[in-house]
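Apart from one protein chain that is not included, each protein chain of the complex appears where it belongs.
Labels A and B are assigned to the chains in the order they are written; within every chain, residues are numbered from 1.
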Amino acid sequence: MMQSIRQQPFRAAVLVLVWGWLVFLVLTPNMLVVGASVMTRDPANFISLPLNLDAYRQLFNPLYLEVFLHSLYMAAMTTLVCLLIGYPFAWALSRVEKRRQILLIFLLIVPFWTNSLVRTYALKLILATNGLLNSALMSLGVIDESAQLLYTEGAVIVGLVYLLLPFMILPLYSVFEDLRQDVLLASHDLGAGRFATFKNVIVPLTLPGVLAGVMLVLLPAMGLFFVPDILGGSRNLLVGNVIKNQFLDARNWPFGAAASIVLTLTMALLMFAHRLSKRRLGEEGA
Amino acid sequence: MRWLSRSYLALVYLLLYVPIVVLVIFSFNDSRTGYNWGGLSVRWYESLFSNHAMVQAMWNSLWLALTAATVSTCIGALTALALHRYRFRGKKVLNGMLFVVMMSPEIVLAISLLGLFLLLGLKLGYVSLLLAHVTFCLPFVVITVMARLSGFDERLPEAARDLGASDFTMTRTVLIPVIMPALLAGWLLGFTLSMDDVVVSTFVSGPSYEILPLRIYSMVRVGLKPEVNALGTLLLVFSLAMLMLSQWILSRSKQ
Partner (left out) sequence: MTRTLLSLSGISKQFSGKTVLDELSLTIDDGEFITLLGPSGCGKTTLLRMMAGFELPDQGTITLSGVDITQTPPENRPLNTVFQNYALFPHMSVFDNVAYGLKMEKRPKAEILERVEDALAMVQLEDFARRKPHQLSGGQQQRVAIARAVVKRPKMLLLDEPLSALDYKLRRTMQVELKRLQRELGITFVFVTHDQEEALSMSDRIVVLKDGYIQQLGTPREVYERPENVFTARFVGQTNFFPGRVTKIEGERISVDVFGLNRELGKPSFRVAMNQSLHVLLRPEDIRVLAPDDAEGVAGKIVERNYKGSTLDSVIELEDGSHVMASEFFDEDDPTFDYSIGERVRVSWVDGWEWLLAEEGDEPLTDEEELAADDAEH
């Protein structure tokens, strides 16, 4: 009994600090965004009454709708490319001897720890009109004159894939690591060939990893505004660029807030799917 | 099959590392255009350090990262301990909130914080940057520490209590030493995240406190700047050192 009384102050202090921080710097600001999205634009004070849904209506303005759909398309392509590269990669990685895996995982984390701006810039060196890729292709005789690689949709996707690939690979690697060899053997034992085993066992069992990877790639792929800034020119914008413009340049806060809520909802949807897929396997949802 | 998968792995690693290698090589390129090789030179490193504003931005960034990592490690460690040790109402909500912070697009966090700071009338600068950086580093520290706590013997704290230690004493003498490696690793991760952040900083920084990533951002938006190669190389070496240090700490503590 004495102990439980003595532990109270320490416990209370910790909980107050943690809750205080999160309520003040996470919950409140997010409520503000939701609030801002239903208010009216005001050039002087950013936002003002009355409440309305104009900002959300504006999302469906053909001009912005086009930008959003284009951004969504680029994000989806990025995710797809990451998945297509990452899935076999994670599979192969999980089959390497354990001792080497540590080094290979390390090499995969290095980019996560290095400045993403700098790495995006490095891509620019390669993709530029007089850059390395063009020079290499021309000297090999593949193309006759420099191709326009930079400031294209493709360049933005390449940039996003380059930055986000490890985020696809790591969750996939972890599900492949957990994939029990005997379950695959059991499938073969029961008469399933390679393809049937892949379709009926491997894919369903790695689905949580796929969804986690999609979540970790798709969302940043809509938000990383500096990638189009550096590689994409003015026509290949992400939702992130729109939000940034609305907040910092156009000063249309309600609209920027509404756009960011779209992102948040996408995230919620993906998180829900991820949870569902894990629950199906009988694991506790994260 | 085996060689196929091996060469596939090698190819992807190659693609991941080619740009970085190119960057490092070009940082020693004497040519101004940045595409052709003009001989070996360290002129871009020199011009970097002779740029007063650049050096100031570096110091600002270092100080910000240092303080943000320290604060987030303290709060993160306490959070992880609370989540691990105490049963309290709303524990799941707390866990969920941390998860959401980690998963949500940085830009959403950025604008929400910008809104808060403007509402409070807080002048954008060091303080706003610090609060924002601590917030996005927090979940990573919590996760690192939680991972360490989940792998350790539940009976150790009980043994300490059994031997007469109070809750606070037990935390200080048993738990803190156990999670020390995770604290260091979390600190290093926080430091690096803070040093690298562009998205959140773009929104919550003001002219009074210029930091390195934003300076790089304004440099690389248009054209090619050879100084960036040199700066990028320095940052790369720096991050690599931090990462290796953190891996070393974590692996040494595993035993």
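Everything below uses one rule, namely that contacts are C-beta pairs under 8 Å (C-beta built on N, C-alpha and C of every residue); 3 or more make two chains touch, one makes a residue touch a chain.
As the structure is a prediction and not an experimental result, all values here were calculated from the model.
Within the full complex, the chain left out of the display is in contact with A. The hidden chain makes contact, of the residues A:L72, A:A192, A:A250 or A:A273, with A:A192. For subunit A, the residues in touch with the chain missing from this view are 180, 182-183, 185-193, 196, 200-201, 204-205, 280-282.
Quick note on the criterion: only the chains that are shown with their structure count from here on.
On the subunit A side of its complex with subunit B, the touching residues are 3, 6-7, 10-11, 14-15, 17-19, 21-22, 25-30, 32-33, 36, 46, 85, 88-89, 91-93, 95-96, 104, 106-111, 113-126, 128, 130-132, 135, 162, 165-166, 215-216, 219-220, 222-226, 229-230, 240, 243-244, 247-248, 253, 256-257, 260, 263-264, 267, 271, 286. Within the complex formed with subunit A, the subunit B residues making contact are 5-6, 8-9, 12-13, 15-20, 22-23, 26, 33-35, 75, 78-79, 81-82, 86, 88, 90, 94, 97-101, 103-109, 111-116, 118-119, 131-132, 134-135, 138, 161, 166-168, 171, 189, 192, 195-196, 198-199, 202-203, 213, 216-217, 220-221, 224, 228-229, 231-232, 235-236, 239-240, 242-243, 247.
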